[in-house]
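These notes concern the structure reproduced below.
Missing here is one protein chain; the remaining ones are kept as they sit in the complex.
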Amino acid sequence: MPTTKTERLGIKISDDVVRVRQLTRMLSVEVGLGLVDQTKVVTAASELARNTLDYGGGGEVIAEIVEQGGRRGVRLTFEDKGPGIADIEQALKDGFTSGRGMGLGLGGAKRLCNEFSIVSAPGTGTKVTIARWK
Amino acid sequence: MDRIPILKFGNALLVTIQVDMHDRLATALEEDLTSRIVSNNARGVLIDISALEVVDSFIGRMLDNIAAVSRILDADTVVVGMRPAVAITLVELGLSLTGVKTALNVERGMAMIHDRLAGSEADDADDED
Partner (left out) sequence: MAAQAGSDVASLVSNNEKTILPEWVELQKKAGILHTGRISEGELQAQSKNFLHLLHEALTQGGTDTTGAAFEPARGMLADLSRSRAQQGFSPSETATFIFSLKRPLFNALNRDNTLSAEQIASTVWTSTALLDELGLFTLEIFQKSREEVIVRQQREIAELSTPVVKLWEGILALPLIGTLDSQRTQVVMENLLQTIVDSEAEIAIIDITGVPTVDTLTAQHLLKTVAAARLMGADCLISGIRPQIAQTMVHLGVELNVISKASLADAFAVALRQTGRAVVKTKRIEGFALPEKKSGGQGA
């Protein structure tokens, strides 16, 4: 999958979540996503950025514009070196939360995107990748 | 730290959110509104989110909390002006904010609050009879 643009952003403080939203919006507009799809992917990015900050103890996001078979899309990879998730299936369920959110973060973000993958194990941190295609 | 201004309109409070809120700002708004409902003896709270391009679960939870707290303090919270794309996304996210009253714009929201007040005043009058 060729990547035509890559941006990196650290997620260290609560303001960074806003910056992730703005960056995601910018890339979504560049790719030409419709307004509803833009809003969906920006909201998903917001959820995941907050997870990275609150549960992962901070980390970074790699935001890319990708191309595949003539379609363009936005791909975001959130990485942290936090405690990791022991039971991923459990974490994806609505209502599951170990913190102060509504427990819709992971499952909700998954529903808002075309692609979703998560790699995590206790002690090694978490890596979540999402993509939304035009 | 910046705070979102709260305006007083008769016995209602009006908040117009015009910035992309970070989480601390949202939490501060929740606290400010709670104390203003009590200090102003407000009977209604209008939250205008027509400028918001994104409402995620955190802001959603804030709206839900404000509605719940205001209910306890005998005030109605009406969220007005949610954009279609935001509404679709919130539903997809799994947040339907069932405890929150909604209206298309500030005017309608204000009318809802007044209707309820008129209704409760009529009830009070009935009680006195």
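Order as written gives the chain letters A and B; numbering starts at 1 within each chain.
Basically, a contact is a pair of C-beta atoms (placed from the backbone, for glycine too) under 8 Å apart; a residue touches a chain by one contact, two chains touch by 3 or more.
Since this is a predicted model, take the numbers as computed values, not measurements.
Check B:Val19, B:Val38, B:Ala51 or B:Val91 against the missing chain and you find that the one touching it is B:Val91. The chain not shown here is touched by just one of B:Leu25, B:Met82 or B:Met110, and that residue is B:Met82.
Touch with the hidden chain on the side of subunit B covers residues 79-88, 90-92, 96-97, 102-105, 108-109.
Everything that follows uses one rule, which is that only the chains that are shown with their structure count from here on.
Of all residues in subunit B, only 20-24, 53-58, 60-61, 83-86, 88-89, 92-95 touch subunit A in the complex they form. By the touch rule above, subunit A contacts subunit B in their complex via residues 14-15, 17-18, 21-22, 25, 35-36, 38-40, 42-43, 46-47, 50, 94, 101-102, 104-105, 107-108, 111-112.
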